[in-house]
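Reviewing the structure listed below.
Left out: one protein chain. Kept in place: all the others.
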Amino acid sequence: MKSAGQSKFKSILAAGGFAVTAECGPPRGANAEIIHRKGELLKGCVDAVNVTDNQTAVVRMSSLAACLHLLELGIEPVMQMVTRDRNRIALQSDILGAYSLGIRNILCLSGDHQSLGSQPEASNVFDIDSLNLLHAVRVMRDEGKDMSGFALNSAPAMFIGAAANPFADPLAYRVVRLAKKISAGADFIQTQCVYNLPRFKEWMRLAREEGLTERVYIMAGITPLKSARMAQFMATKVAGMDVPEGVIKRLSGVTGPAALEEGLKIALETIAELRTIPGVRGIHIMAIEAEERVSELVQAAGLLPRPVK
Amino acid sequence: MIVAKQKPIAEIKEMLRPYQKVLILGCGTCVKTCFAGGEDEVATLGAALRLAFGREGRHIKTEELTVERQCEDAFIQEAVPAVARNEAVLSLACGAGVQAMARRFGKTILLPGVNTTFIGVLEKPGLFTEECSGCGDCELDTFGGICPVTRCSKRLMNGPCGGSKNGKCEVSPDIDCAWQLIIDRLTALGQQDNLKRYIPAKDWRPSLSGGPRRLLREDHVV
Partner (left out) sequence: MSSKFEPKIHVFYCVNAFAQGVFSPPDAENAAFVKSIKMPCSSMIKDVFILKAFECGSDGVVVIGCPSGKCKRVDGNMRAAKRVAWVQKLLDEIGLSGKRLVYTVGDETDAATTLLLKQLAELGPNPFKPVEQANPK
């Protein structure tokens, strides 16, 4: 297992590099092999891997456990924590446990409502929200205190992240929200996946104006599209997603491998654009259940090899 | 008001199965207003139950009575003779009323005929919506009169979440995103700066989370 040290992900960003992260969903079962397989696909092509926390309110292997499996492979995990299932006591407890096991990065989220998941009959928790969690982790790290003010015997020096959505309405309020998350404790931000570049650029411009890009590392989200149907689905059925007509059109009329090719092309064009935007410090690739595409994408984008600490 | 909804006939029938003589006891306050348990509903339910059992060849004897409020002993007292005449009481009051009855009538079978749901308002004729969850520490002044504890499905103090779509909550398109409402209202009030304020983690002690609550007004104890 990797020995305790600082977050490698943080070091790359602090040194001025353009970081690359990806996402990995734990299995719906106790089989560690599945996580190992996903890990092997991602190893070496990204700087850190986000591990989701019962994503879409469906029971999966815990984020904490899956992060540990990735650590064993020599991969740096970002442990996602949602406030839906655990109260402040359990969340703080897991942060201490995670840090003690070598986990150095946290992403704080509210989480999808359980009514949308596999066990809608469960009650939810939502004792605190994602901003309260950001704040709590920051205080634990910088002041060595838990939420009750108790002095911890050892402060977890976590690199703290939050999600942001430049594509939800209203645009101006989205920047206010970003500022709030940074003030609460966010060191890095991973955004919703970008297809609408003009809109994203506008959000970045407003963020720069507020001085926010000086205070936080912004990683733009990327999800390569596989087909026109996928693009349509995301455009209409997924909350807070902005997929312009032009993108859908490019994918209509091509199927199978040709559609995958086009999807990859769009992603590469987007990445190239993103790298020119001041304040964008990296990309976060969300290739849900398509981890094998990540290395292909990162390589074609000219982002290999990744820095080795 | 407290909003409740009558239980399905099938479920009530099951509860009444062991009994021959039943008092259907209504309440003239909250449940009357939401059409779950006032005099009219007591009469309708009485007829419905007699028909439902009757068509199986079973004739249940029902007595019908409605008191002003089932949550106050002074009013419940009026039901004493009727309760004595029957084997069980099917109460159409909210959960508080049923329990007030249980406090007074220690040896009476009490059956709940409605599902008590929420504290709400009549948004428009026929539509009742949940507004308050009794958190015990009201912060409606901060949020422009819209409660994020109750009306935000995730109880966010610093909302909205990423699931808000076209002003609707990710849970259902029938549910308005409370935070969209808060943003709109604060903006209309010229208080949008409230949105920049970080609201710390809520202290849930004054809510049910801290245990069932009591209110003692010494000035009213005689």
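Side notes on the structure shown:
Labels A and B are assigned to the chains in the order they are written; within every chain, residues are numbered from 1.
Criterion: a residue touches a chain if its C-beta (ideal position, glycine included) is under 8 Å from a C-beta of that chain, and two chains touch if they have at least 3 such contacts.
Since we're looking at a predicted model, the values are computed, not measured.
Partners of the chain left out, restricted to shown chains and counted across the full complex, are B.
Only one of B:15, B:48 or B:119 touches the absent chain when the whole complex is considered: B:48. Where chain B meets the omitted chain, the residues involved are 8-10, 40, 43-44, 46-48, 50-52, 54-57, 59, 61-65, 85.
The working rule: only the chains that are shown with their structure count from here on.
With centres taken as mean Cα positions, chain B sits 41 Å from chain A.
Partner chain B is touched in their complex by these residues of chain A: 83-84, 88, 110-113, 115-116, 124, 126-132, 135-136, 147, 163, 165, 168, 170, 173, 176, 179-180, 183-184, 192, 239-240.
The touching residues of chain B, when paired with chain A in their complex, are 153-165, 170-172, 183, 195-196, 198-202, 204.
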